[in-house]
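Only one protein chain is missing from this complex, and each of the others stays in its spot.
Let's turn to chain A:
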Amino acid sequence: MASKAAPVVRRCTGRLLVSPSPSFLLSSTCRYSRPLRTPVASACRPTRYLSSAVPRRSAASIDVQNQEIERENVILETGKQPEEIKLPGGLNAGAAMSPQAAILKQASVMDQGARPIYLDMQATTPMDPRVLDAMLPFYTGLYGNPHSRTHAYGWETEKAVEDARANIATLIGADPKEIIFTSGATESNNMSIKGVARFYKNKKKHIITSQTEHKCVLDSCRHLQDEGFEVTYLPVQSNGLIDLKQLEEAIRPDTSIVSIMTVNNEIGVIQPMEEIGKLCRSRKVFFHTDAAQAVGKIPVDVNKWNVDLMSISGHKVYGPKGIGACYVRRRPRVRLEPLISGGGQERGLRSGTLAPALAIGFGKACEISKEELEYDHARVSYLSKRLTDGLLAMEHTTLNGDPERRYPGCVNVSFAYVEGESLLMALKDIALSSGSACTSASLEPSYVLRALGSSDESAHSSIRFGIGRFTTEKEIDYVLKAVQDRVAFLRELSPLWELVQEGVDLNTIEWTGH
């Protein structure tokens, strides 16, 4: 019906614009009335939606009178309707005179899109508008220090921060008192591993972690090695999961902490948390997990998993960057040496004034994630299946990591005979990464993929696709087509590909060095 109505209305608007003021008045009243449904009725009521002058349906209010006066001034001075006057850039003056149009101008002039599609949700996620909506009051009017106990400014902020803490705790099945706000998952990881190791250093000198951990865990462990601790870096199987038997063998009487991440940031495999937790609990070893990629995406329960310490990041759950949390179990109590000393905020584990707006945004993000967990997961699984099926349908492509025990939003695929970096360069219209953002600056192949036993070539030709809450089907289809085209193009250029097509086994070739 709408399509039938549209041309009629547009003609009608054009005609009425000859006498600007009545048309404007008519339309401004019309804007607030219910849209009429019959084509005939709508044809006789011109609406502002359809005139090219004003972007339709903007919620910001327009200063009606000023605009009217301005219009009349233009008509007096030039003797022309503002709509007839052309401005450079293809706009007419009528459009430029509306304050909203002025705002919209820049983006509306774009005739073809220029921004790449964002498909790197493991690096960071866009902040949900609902989160920003919860944060804004705390950037404008409510600026109290949540630790101020003597006045209302402090109380209101404290209340909101505590609510946020409760939301985070609910999402992971913890008690609000067990949540410590930090600056991010990196700080949480550092705090947990270094804190526990240093607190128990007189009796226990051994730490266990895996080779596919995030850089900040591995680096913290390396740092502790310099302080005299012993660290076991568990290897992983070719599907990315650790071997529980190896873990059991690695635990020693003087092991203080085991740190295994829940969802891997590069290949998306989910480690067997429950089993690891049970094992650690039975051997009386603290269990720390880096759940930055898992919280809000898969169901997380610290009690079911027997997790003692957990790192969470705000910006991976569609929250703000610069905030994270560390779950520190209270019963049985986990004791750690704080990295930061000071005023004793956050149970003395992380001194320093909180960033209320960030903490509140993080809390809101967790609340939304909790509500939307199933909906989002179903959606991400659907898109992921579409993408994975399409990519694996191409020849010589392999999915890295376990095909079953994985978070579907992280798809890591190797394209044989294509250089990963050149594929990334060829895919300029898609924001992708070949691995974690922390290591993507170097041209080294990903250490995670090397740990899975991938060859150098295979690790070099891998690309990670991250799907999230805001990814659309259209984007996935675009990406599939773009990848298919450009992989085919790059392979055409490759002499190796030519040999493969001829049926030569590349391993039999003797390369001559020079």
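Points to keep in mind about this one:
In this text, a contact is a pair of C-beta atoms (placed from the backbone, for glycine too) under 8 Å apart; a residue touches a chain by one contact, two chains touch by 3 or more; residues count from 1.
Just so we're on the same page, contacts and distances are computed from a predicted model.
Name of the non-displayed chain as stated in its UniProt record, restricted to "Complex 1 LYR protein domain-containing protein", "Ribosomal RNA-processing protein 40", "Fibronectin type III and SPRY domain-containing protein 2" or "Phosphatidylinositol N-acetylglucosaminyltransferase GPI3 subunit": "Complex 1 LYR protein domain-containing protein".
Checked against the full complex, the candidates A:301, A:429 or A:457 give a single residue touching the omitted chain, namely A:429.
Although one chain is not drawn, the whole complex shows that of A:153, A:199, A:233 or A:470 it is A:470 that touches it. Residue A:116 is the one among A:116, A:253, A:403 or A:453 that touches the chain missing from this view. Against the chain not displayed here, chain A makes contact via residues 2-3, 5-6, 9, 34-35, 42, 47, 49-50, 52, 56-60, 89-91, 100, 103-104, 106-118, 126, 129-130, 132-133, 136, 375, 429-430, 469-472, 474-475, 478.
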